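Pasting a structure below so you can have a look.
All protein chains but one are shown at their positions in the complex.
Read from first to last, the chains carry the letters A and B; within each, the first residue is number 1.
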Amino acid sequence: MSFAGQMIAFTPTQLDEVRRLQALYPDPRAALLPVLQLAQEAFGFISPDVEEYVAGLFDLSPAHVHEVVTFYTLFFTKPVGRHILSVCRTLSCHLLGAPDVVAYLKERLGIEVGETTKDGMVTLFTVECLCACEMAPMMQVNDRYEGHLTREKIDRILERLE
Amino acid sequence: MAELLLMRRFEIPDSHTLRVYRETGGYQGLAQAFGMTPAAILDEVKKSNLRGLGGAGFPTAVKWGFLPKDSPKPRYLVVNADEGEPGTFKDRYLLERDPHALIEGMVIAAYAIGSHLSFVYIRGEYIKPFRIFSDAVHEAYEAGLLGKNLLGSGFDLNVIIHRGAGAYICGEETGLISSLEGKKGWPKLKPPFPAVRGAFDCPTIVNNVETLCHVPHIITRGGEWFAALGTKTQGGTRMYSVSGHVVRPGVYELPVTATLRELIYDHAGGIPRGRRLKAVVPGGSSAQILTAEEIDVTMDVDGLRDAGTMAGSAGVIVMDESTCIPEALWVLARFYAHESCGQCTPCRESTGWVEKILARILSGKGRPEDPDNLLDIARRGAGTTICAFYDGAVNPYVSYVERFRSEFDYHIHHGECDVQPGRVVTGLETR
Partner (left out) sequence: MPRLTIDGKEIEVPAGENLIEAARGLGIEIPYYCYHPGLSIAGQCRLCMVELEKNPRPQIACNMVAMDGMVVHTQTPKVLETRKSIMEFHLINHPLDCPVCDQAGECWLQIYYMKHGLYDSRFVEDKVHKPKAVPLGPHVILDAERCILCSRCTRFCDEITKTGELGIFNRGDHSEVGLFPGKVLDNRYSGNVVDICPVGALTDRDFRFQVRVWYLDTQKSVCPGCSRGCNIEIHSNVRRPHHAQGRRVARLKPRYNPHVNDWWICDAGRYGFGSIDQGRITFPQLREGGSLREVTWQEALALLIDRLRAYGPDEIGLLASPEMTNEELFLIRRLAETLGVKNLDFQIPPREPGDEDDFLLRADKNPNTRGAEAIGLWPADRGLDAWEMIEALRREQLKCLWVFHHDVTRCGWPEGAVLEALQAAQCLIYTGSNVNGIAERAHLVLPAATYAEKDGTFTNFEGRVQRIRKALPPLGDSRADWEILGECLEALNAGPKPTRPEEVFRALAHAVPAFAGLTYRDLGEYGLMLREVAHGASR
């Protein structure tokens, strides 16, 4: 199994964490989500090779790991950029201008929703309610929520991305 | 101004720390609870008329009472921090600004129901709340408030924080359980109910964050006192998340006797830019919409139910006269289509269907029979599904069309919007 020419395998430390998680729950299978999150951090995204590797750690068929990975929106099955912008598109944000935010970001970044900029820096997603409606229109920038978005604020956010 | 219970620490610097929590009276409820029997705690919660604040409004003591008396299996307390209902953000505030209130509430609840292992399921997108809450749990372990022999009581409780991975349906209690078990978030067939057979096939109680944050107050001030704050059938206060076309969007804690009008105008500042109120969704997107004439209702579970809507998660979305209601409904329809887990046929197929019909109406290709078809599709599917997700979708489908029928007819007849004339809805980002 390889990813970009490398073998898909956790480091010994990561494997320790996998075993710790599996032992933590009443059923080791419950550790699948945290281990997939670990895998995504380690390998950048979850390819079929990663799914097969994780399946082996859990004695699950790869098909069942693939089911879980494709069910949840936070598991990426394709490479993503260094920074992920997820613009909320549900009701309050939509009422307060989310479509304009999306249009502006597409223009500034030169990509469509779901795509990554050519330099690999930014991936643009639209997502459903992030439950930060009080700061609508808003988006998630990597770990943090950024709200009350205006063109100026968006410009500042993009500038600060390294 | 009514007394704040849940939000009282929010403005204090470092409110999320154990130090501040204790300085402001925190964990006294827990100490007191350990001096009571579990049955006595259950009794206080029963007297308090505390109802679930995640969306279903189910009486908390009744839920706890469903646990089997004689099962040899371990019991699990699961905290539903998978806040996802559009318009709702109160749990996020609680996790970030008063995580110890949740911990204290959890421990008391776990003690009352005999659980020694508790899971806190936090939605995957809530990274900052997750970090803050994790730190608080760490502090609690260090201080002997979690782990073994808490406060010398002999009671043990471990907490596992489990992050979600992006799926609204994991806020449904059995969808959450499935996800916790390492599977897709597919809700489970009921019966059996989680209290009888839940997580890992063991008796499980799933409670919302806010619901549990109330528990310490019920212990320290008594159930009767809590009940007296509210109506005959629902006690206490709750946090209303207000967003949309209001001057001051945010969370507001009020007794459940407060009205929607008070909340919007007295607390959230009313409608900005001198516009008129058009409609309000009072309980998260899955609640039936109310017109501007219908906001003199108390926001308790029964009050809103009697008004033809629901208290739900108390996510209040305010829409002014500039809102195109068909467009608003389409945005929600897209949400439900995107979040349908796909397990059962009526929901899986008709959420997608409804979104397509609305997209077609908005792009000027609506047909005269569309609104009635939409109502019929919704009504035929209601009550036929594995879980209440679809019923939550049906509420907006039916109420928006019924209350604002003329707007839908206008779009269909004229191929454009009468509320926002000239506005071209192009490139609809459907799923």
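In this section, a contact is a pair of C-beta atoms (placed from the backbone, for glycine too) under 8 Å apart; a residue touches a chain by one contact, two chains touch by 3 or more.
What you see is a predicted model, and the numbers here were worked out from it, not measured in a lab.
Enquirer: Of B:Ser71, B:Thr291 or B:Thr384, which sits in contact with the chain we cannot see?
Expert: Reading the full complex, the residue touching the unseen chain is B:Thr384.
Enquirer: For the full complex, which residue in B:Ile177, B:Cys202, B:Cys341 or B:Cys417 touches the chain that was left out?
Expert: Going through B:Ile177, B:Cys202, B:Cys341 or B:Cys417 one by one, B:Cys341 is the residue touching the chain not shown.
Enquirer: Can you say which of A:Ile8, A:Ala30, A:Ile46 or A:Leu60 touches the chain missing from this structure?
Expert: Among A:Ile8, A:Ala30, A:Ile46 or A:Leu60, only A:Leu60 touches the chain that is not shown.
Enquirer: When the complex is taken as a whole, what residues of subunit A touch the one chain not shown?
Expert: Those residues of subunit A that touch the unshown chain are 48, 51-52, 60-64, 66-67, 70-71.
Enquirer: Residues of subunit B in contact with the chain that isn't shown?
Expert: 167, 169, 184, 189, 191, 337-346, 348-353, 356-357, 360, 367, 369, 373, 380-381, 383-386, 431
Throughout what follows, only the chains that are shown with their structure count from here on.
Enquirer: Averaged over CA atoms, how far is the centre of subunit A from the centre of subunit B? Could you give it in whole Å?
Expert: 24
Enquirer: Tell me, which parts of subunit B touch subunit A in their complex?
Expert: Touch list, subunit B to subunit A: 74, 83-89, 91-92, 117, 123-128, 160, 162-168, 179-185, 199-200, 202, 241-245, 249-251, 281, 285, 315, 317, 319, 323, 327-328, 331-332, 334-335, 338-339, 341, 429.
Enquirer: Which residues, counting only subunit A, touch subunit B once they are in their complex?
Expert: 24-27, 29-34, 36-37, 58, 67-68, 71-75, 86, 89-92, 94-96, 99, 102, 113, 126-136, 140, 143-145
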